[in-house]
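Missing here: one protein chain of the complex. Every other protein chain is in place.
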Amino acid sequence: MEAKAIEAFLLPLSQSGLFELLSPTPPGWGGNLLRGLFNSVQIALGAFGLGLAIGTAGAYGKLYGGPVIRDLLEVYTTIMRAVPELVMILLLYYAGTDLVNRALQGFGYSPIDISGLVAGIAVLGIVQGAYATEVLRGAILAIPQGQIEAARAYGMSPSLLMRRITLPAMLPFAIPGLANLWLIATKDTALLAVVGFNELTLETRQAAGSTKAYFTFFMAAGVLYLLLTLFSNVIIGRIERWSRRGMPSVAGGH
Amino acid sequence: MQDLPRRALRIPPHRIGLLVAASALVIFAALFMRWDWLPDYYGLALAGLWRTIWILVVTCVLGFVIAVPLGLAQAGGPLWLALPARAFCTTIRGTPLLLQLWLLYFGLGSLFPQYPWIRESELWPYLRQAWPYAVLSLTLSFAAYEGEVMRGAFAGVPRGQLEAARAFGMRRSAILRRIWLPQAIHRALPTLTGETVLQLKATPLVATITVVDIYAVAGRVRQDTFIIYEPLLLLALVYLCIAGIIVFAFRRLEARIPARLG
């Protein structure tokens, strides 16, 4: 009786042909998932890089910019941190390409074709930029003021100061926040599924819809995302140790 | 001395410029964009807004209630409790919420036909609907993120205080209730504002599993009328307002709690 119940429970699971479905070569759908994962990582890398660039400029603007720039940056970071990414993605995805093309036409250039990959990177990058601005601003503020003053007293130019003093000195303070942003970037790529970009989540949904094996595929995609996160954590740990070389071990233990 | 109160009121000149620019934008939007769809969707939008807020509040409260034991287990629990709690937090934080939501709703749903007895169970009226899955997955997500915060908060309470309590002969449950928990929660409070706003930003995902929240209503307007920007802009404004209210409410709450306990 009991054996039968267990059998009734396990049979449907074994019937779903787990390994055939997930095999990396057709007719298995594993290849699609891996391709989606590759796209997701690509977008996450691009968005994180763009966010870092915006964040650096934003942090400097917030700290040393004029009053107008500071206010505008405040508006930017407030909006990005309060409005759901999903809404921003839709707004920037439709409006962004439209505006870029209209601006180009206004200046007499021919409209360009913005691929889903670039649009995705731009949209997530702009959202990431707001968070990166705050992280980097906090990190720059955490540098002991004396270091910057000493560099100025030596007559360092602003660009040299940024390259040799500010950036390296703020790195240990910025890395935990930036690491968190990277993890958010990898997960936010899933939201691009809503605008039809073929990243891991959409590939998974298509595979699941075509084979009706929803549970199997969503679990498989979850494992892939988790592996990505765990792998990132290992790398982040190394970077963190590297950035703290030569510093007393108390840093970060708040 | 006389211009002291005036100085407090004066707005810097560049802000006036910015405000003028902002109001010009708003007026432009009001005059030249299409808002004729608003009356038709007014009722639906209110119902959607209510559902968004309802889901936000319920999942934050439930999530926090789960986060406390999760944090405690990781900070001071035995290994057989700490490890599963740690694994739970890592898994939830390491995968996208959208995927978790779909796994729960569509993944579990696809298993239902294979187990017919589920449809006869008493839970079936709830399993049939979409909102329980939305609440469950948002709650688990909030619990995992806040559980990580609570772990740090429990670990951050100075050891000396707990040792002093033990020296006074307090029982372990009393130490937890009177010393450890209140201080940990107090330490975690500042992060709650940010986590709640993040939770707000996660709520529109429930629209993808047929829960009609405010985001879904904006989507409906776009799909019915093919007007793209107006509903989305208004939607962004609504989220900005809710986020503003959350920040304001937590600031009031924090102001009422003394900075130093005892």
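In order of appearance the chains are A and B, and numbering begins at 1 in each one.
By definition in this document, a contact is a pair of C-beta atoms (placed from the backbone, for glycine too) under 8 Å apart; a residue touches a chain by one contact, two chains touch by 3 or more.
Definition applied: contacts and distances are computed from a predicted model.
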item: Among "Transporter substrate-binding domain-containing protein", "Response regulator receiver domain-containing protein", "L-beta-lysine 5,6-aminomutase alpha subunit" or "SusC/RagA family TonB-linked outer membrane protein", the UniProt name of the subunit that does not appear here; value: "Transporter substrate-binding domain-containing protein"
item: Which displayed chains the unshown chain touches; value: A, B
item: Absent-chain contact - pick from A:Gln42, A:Thr78, A:Asn180 or A:Gln206; value: A:Gln206
item: Contact residue for the chain not shown (choose from B:Phe28, B:Trp50 or B:Phe112); value: B:Phe112
item: Residue among A:Val41, A:Leu171 or A:Val195 that touches the chain left out of view; value: A:Val195
item: Selected residue (touches chain absent from view) among A:Tyr60, A:Tyr131 or A:Phe173; value: A:Tyr60
item: Which of A:Pro27, A:Gly108, A:Pro144 or A:Gly246 contacts the chain that the document leaves out; value: A:Pro27
item: Interface residues of subunit B (partner: the chain not displayed); value: 106, 109-110, 112-113, 119, 127-130, 208, 210, 219-220, 222-224, 226, 228
item: Residues belonging to subunit A that touch the chain removed from view; value: 26-29, 31-32, 35, 50, 53-54, 56-57, 60-61, 63-65, 69, 90, 93-94, 97-98, 100-101, 111-115, 118, 122, 194-196, 198, 202-203, 205-207, 209-210, 212, 214
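As a convention for this text, only the chains that are shown with their structure count from here on.
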item: Interface residues, subunit A side, partner subunit B - complex; value: 9, 12, 66-68, 71-72, 78-79, 81-88, 90-91, 94-95, 183, 187-191, 193-194, 201, 204-205, 208, 212-215, 218-219, 221-222, 225-226, 228-230
item: Residues of subunit B defined as touching subunit A within the complex; value: 12, 14-15, 17-18, 90-91, 93-100, 102-103, 106-111, 114-115, 197, 200-205, 208, 215, 218, 228-229, 232-233, 235-236, 239-240, 243-244
